[in-house]
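The other protein chains are all here in position, but one chain of the complex has been omitted.
Chains: A, B and C, in written order; residue numbering restarts at 1 for each.
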Amino acid sequence: MPISDWFKAREGRKYTTTSADAPGDLPDGVWVKCPSCKHTLYQGDLDRVADVCLHCGHHFDIDAPRRIELLVDEGTFEETEAGLTSVDPLRFNAAKPYTESLAKAKAASGLPEAIVTGRALVGGHPVVLGVLDFRFIAGSMGSAVGEKIARAFRLAKREDRAVIMVTRSGGARMQEGMLSLMQMAKTAAEVGRLASAGLPYISVLANPTMGGVTASFAVLADVIFAEPGALVGFAGQRIIEQTIHQSLPKNFRTAEYFEEYGMLDAVVPRGELTTTIALTLDYLAGAGVPAAAEGAACRIVSAGGET
Amino acid sequence: MPISDWFKAREGRKYTTTSADAPGDLPDGVWVKCPSCKHTLYQGDLDRVADVCLHCGHHFDIDAPRRIELLVDEGTFEETEAGLTSVDPLRFNAAKPYTESLAKAKAASGLPEAIVTGRALVGGHPVVLGVLDFRFIAGSMGSAVGEKIARAFRLAKREDRAVIMVTRSGGARMQEGMLSLMQMAKTAAEVGRLASAGLPYISVLANPTMGGVTASFAVLADVIFAEPGALVGFAGQRIIEQTIHQSLPKNFRTAEYFEEYGMLDAVVPRGELTTTIALTLDYLAGAGVPAAAEGAACRIVSAGGET
Amino acid sequence: MARFVMEFERPLAELEEKLAELKRLDIAVTPELADEISGLEAEIEKLHETLYAALSPWEKVQVSRHPERPKTQDYVEMLFDDVIELHGDRAFGDDEAIMTALATLDGRRCMVIGHRKGKNTKENIKRNFGSPHPEGFRKARRAMKLAEKFGLPVVTFIDTQGAFPGLEAEQRGQAWAIAENLATLASLRTPVIAVGIGEGGSGGALAIGFGDRLIMLENAYYSVITPEACASIIFKDATRAPEAAPCLAMTADDLMRLGLADEIIREPRGGAHRDPASVFASVARVVGEALGQLAGVPLDELVEERHRRLEAIGVYDE
Partner (left out) sequence: MARFVMEFERPLAELEEKLAELKRLDIAVTPELADEISGLEAEIEKLHETLYAALSPWEKVQVSRHPERPKTQDYVEMLFDDVIELHGDRAFGDDEAIMTALATLDGRRCMVIGHRKGKNTKENIKRNFGSPHPEGFRKARRAMKLAEKFGLPVVTFIDTQGAFPGLEAEQRGQAWAIAENLATLASLRTPVIAVGIGEGGSGGALAIGFGDRLIMLENAYYSVITPEACASIIFKDATRAPEAAPCLAMTADDLMRLGLADEIIREPRGGAHRDPASVFASVARVVGEALGQLAGVPLDELVEERHRRLEAIGVYDE
């Protein structure tokens, strides 16, 4: 389904409750339960507050179309490379054939691939936006995702646009083997080329951003934002535990943790994300500095005026 | 005394013993006692092994002229800016007038300033060499030292030479106040300009290299070597102890310590320093790569030959 | 909250206290008491005048360290709009002793970099009293490079006793981090305006503390070494700092005389903390003018001129 259809379809969509103990006797509308504070929330309310729990601030995971809706100036999104999808170059078949995983992912997400890319305006700034969708094989990066990212960067370079990437991913897509691993190098190369052209790149690390996606284009942005509570990292949690034989700190590798350890520019609540990105673009896309005045002479100024 | 005179004077020089318990009944020649292993050494032997203790490897502190003698291709050193010396811009007089310190330093070292700079060949490579002399107000950097360093870098840039700096210093020279502090920025700027010209810069951190000298040109080199056991750092040892209220590890801030903590390229024994620098210059000054052959085709090579 | 009294203000504070005591007396005002009060008032006024008229270097150091003196974060909050604070060095940590932020002064988009002291003990512990570790300098450097890439002028606020002299700071390359910043600042292809707002302690100050302009608040100091450290070296006694201070040529006036500062912003009598609003207004105006002068200067020329500034620093004989 092209993204434009999706937006139409969305208008009539209904969420079903995510847990069995949702109040059943309430009037029309649907309800969800916050996994963090266990409050029951009306979906209509969540829609108005960018899917953030009104009670505890928990950020619900959201899919690519919803993210786009929240980020871009209304009606400005034009999808690009919508027809680009994965194939099965290795005829991968361990436990489950890759083709089957792909078919399921397409059905579950209604998307042709794990990333949606397109032109848009954000706060009036022309951008190319890419958003990974976790429902599609855990937002993993194979050849198609890598190629769509590469093309997004090249498009931005061609059309003098900033790039915004919102990541939610388990990492490189195992089922395409080395072709997936090399997408890390390929996307990193494109970040470098955009940078050489002096165009801004902002990334948003959403929950979760892991492995080969973190370790390539996601963290190479000029400014990195992350959503509260988002899990971010390279190695898998279980592998780390097995390696170091100790339990990990409670907030290990959350967005807040990495802000403290200097890896991010800021953790930004979803409700402020769009305006923060738009403002950042105002800075990075050049705000038009007034022309130079005459040369300065040394002089002394007092708090009350010149002396 | 110009450095050339110094080399002449040196031929007739005699060292006196540094401790009272040197054997007095030995034949002609002078003896020194190793401060590390307490062995008594014949100065003639020390001369042949670059002033390194034959018994324990202790590196004796050496002055600028001796360092130059050890480093450059024989007879190639031409001093530059020999007439550039310090004045007393602040009329500094706390505890002791700066002018007095300067006069004493000149008398003690026989040098007009705390650094000797000049053109030379090292392993056949044209370089500009700068060597700080600790005897001159602890090798501290004031306006004159900063200016001589800046000119050394500019000379190298003009004449397409590499730069080698050998540092032994307590840091910025207090007695010239902010003028000294600003030499840090001034010398760092010159390192940057040499780098833009693609010319190599090698530094050698000798014992000790501290404060504003470490935190400016000394550690901005393309390749940083250090002598075994050399003390290197920014803050004074006593200030650190007072600040953190704990005693410091035994090898704290030695060359070996900073090699382990990733701050240096290598700790190089003095006896290997000249050849190591010459070889490094061979790499950095361009070794003449053969011209390109035809394009490669994919092919498979076996251990025994092509297949 | 009682006003913090600096050492040199103590005689004045004592008189003021005595006056307050007299005025609190719940008795009829006798002519003798009225005389005493007006005498005290006159004495206070006179002392006020002489005490603050020409502060000595050591007194200025005290003013520069006054706990209520406006700090980097106050300037950011009061002068700038649209602030986005940026965190971290992307390699080791986010040093809160340094603040980096995208910020807008009177419509001009800038990158602000400053030492950040705390306003109370708790904040000061978090921010290490404004003394950065290497990751703080590297955080600043990242901000510089970002500013350069996108043509944002850099405004720095200098206010530190110095780089932190600790074991881990040395281990992680305090000298290396400072040196990298010096080289970066010296050749940064965007305007750099440095403002001394309080303490300017040695290499830790310099690491974000020079550029195309150096603007000094009247009572800010900037020194190769703190007076205490200097005294402890030359007199073997840190308490003799008041004697060392005048030798170091570290006041704003000294820096003007030496040709190192471009402009001094006069403070209200007694120090910036007595009337922060007027200081904010002056800083906004002076920095704004400097930004205006430097905007549009071709970058090659800008950097060439900054190099010439540096080249010219130093007094020697040849």
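Observations, loosely collected:
One rule holds for everything that comes next: a contact is a pair of C-beta atoms (placed from the backbone, for glycine too) under 8 Å apart; a residue touches a chain by one contact, two chains touch by 3 or more.
Just so you know, these numbers come straight off a predicted model, no measurement behind them.
Considering A:V72, A:V131 or A:V219, the position touching the chain not shown turns out to be A:V219 (whole complex). Between the chain not shown and the residues C:W176, C:Y222, C:F280 or C:Y316, the one that touches is C:W176. Take chain A: the residues that touch the chain left off the picture are 81, 83-87, 89-90, 92-96, 142-144, 146-147, 150, 172-174, 176-186, 188-189, 191-193, 195-196, 211-212, 214-220, 232-236, 239-240, 243-244, 246, 248-249, 252-253, 261-263.
For chain C, the residues touching the chain absent from view are 90-92, 134, 138, 172-173, 176-177. Contact residues of chain B toward the unshown chain are 195, 198, 200, 219, 222-223, 259-266, 276, 279-280, 282-287, 289-296, 298-304, 307.
The definition used in the following text is that only the chains that are shown with their structure count from here on.
Viewed as a network of touching protein chains, the structure reduces to a simple linear path.
The leading chain pair by number of C-beta pairs in contact is B-C.
Chain A and chain C have CA centres that are 40 Å apart. Centre-to-centre, using mean CA coordinates, chain B is 35 Å away from chain C. Shown for chain A are the residues that touch two or more other chains, of which there are none. Across the assembly, chain C contributes no residue that touches 2 or more other chains.
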